[in-house]
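Right after this comes chain A.
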Amino acid sequence: MGLENPFVPYLATLKSAVDLTPDVKLLGVELENSAEKASFDYKPGQFALLSAFGEGEAPFGIVSLSRHGDGLEFAVRRIGTVTNALHELELGDVLGVRGPFGNYFPLEDYVGKNMVIIGGGIGMAPLRPVINQILEQRDNYQDLLIINGARTPQDLVFAPEFKTWMEAPRTKLELTVDRGDEHWGERVALVPDVVKEVAPSPDNAIAITCGPPIMIHYTLIVLKELGFKDNQIVTTLEAKMKCGLGKCARCNVGDKYVCQDGPVFTLEQISQFLEQP
Partner candidate 1 sequence: MNSEYQPKIIGFLCNWCSYAGADMAGTSRMRYEPNIRIIRVPCSGRVDPILLLKCFQQGVDGVLVSGCHPGDCHYNEGNYHARRKFALLRDLLDYLGIGKERLRIEWCSASEGQRFVDKVSNFTKEIAELGPRSGS
Partner candidate 2 sequence: MNLFISRDELIRWLDQLLRERILAAPVQVQGLTLFQPISKVEEVTLDFGNTTLSPKEWFLPPTETLFSMQGNDGHPQLVPSTIEKDAVIFGLRPCDAKGIALMDGPFLREPGDALYQERRARTSLIGLSCRQVQPECFCTSVGSAPNDSSHVDILLTEIENGYIVQVITEKGKALLPEGLTESKEELPAPPELQAVPTKEVTQAVREFFDNPYWEQLADRCLHCNICAYVCPTCYCFDVRDYPNKGNPERVRSWDSCQSTGFTRIAGGYDPRAAKGARLRQRFSHKLLYFPEEFQDIACVGCGRCVKSCPVNIDIREVMSDLQQLEAKSGS
């Protein structure tokens, strides 16, 4: 018998599936083996590879917090063959999980700082556990500013949680969409423009951003204009990934592998090698 094969996923069961937006589902997943379940510990920012057997495997940020209940949560947008298959799963169906992989947001290093969280579309997924952990340890941090954009009001992924976020102490939530509707009372603007308008101060602050490449690109420009240094800007990258183990050699940004050295990077670490969108 050979060695343990790191490509073989843990078997898991789909426990819940909630529609967050017309194309995003929140999947609740529970590992079947109790020992595996007990040892599956992770931090905000880490990801796992989910398998829809027969269709394939793709990486997803884990949007729940470790040790909160039994399950893992993933916000999955229906966009390709694997996500399509994951959306089609029914409760009780088997899927595969490998992980947790990658690094995480070093939230303990940010204690005492002002936190600026900027997310667009499904890019809010890896930021949700960051926000929830900050809220859980609210006294450890100074002001929390969340800027969340989406294409339309229906596409705001974590809308059910906005109330909790808004009501938290010293927390501000700014919402924006590309196209509003008749019920929409908030901004209709692009995320980078909102960042410019809200103009968070770089003093004692950390900005964490995730979203579509084009949004990240312009948000970084605005943050720099506001005086944020490369080591104050943190982003989490999405990349095509086949192994999660630093072997298949495709998710690199310059000399960093997103799956091993990332997905969380300071701009300082990767600015030389970022491809222009």
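Assume contacts are C-beta pairs under 8 Å (C-beta built on N, C-alpha and C of every residue); 3 or more make two chains touch, one makes a residue touch a chain; residues count from 1.
The candidates were selected such that all candidates are chains of the complex that A comes from, given by their letters.
These figures come from a predicted structure and were not determined experimentally.
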Chain A in this complex - touching candidate among 1 or 2: 2
Residues of chain A touching candidate 2 in the complex: 1-9, 11, 51-58, 79-83, 94, 96, 212-213, 238-240, 242-243, 245-255, 272-273, 275, 277
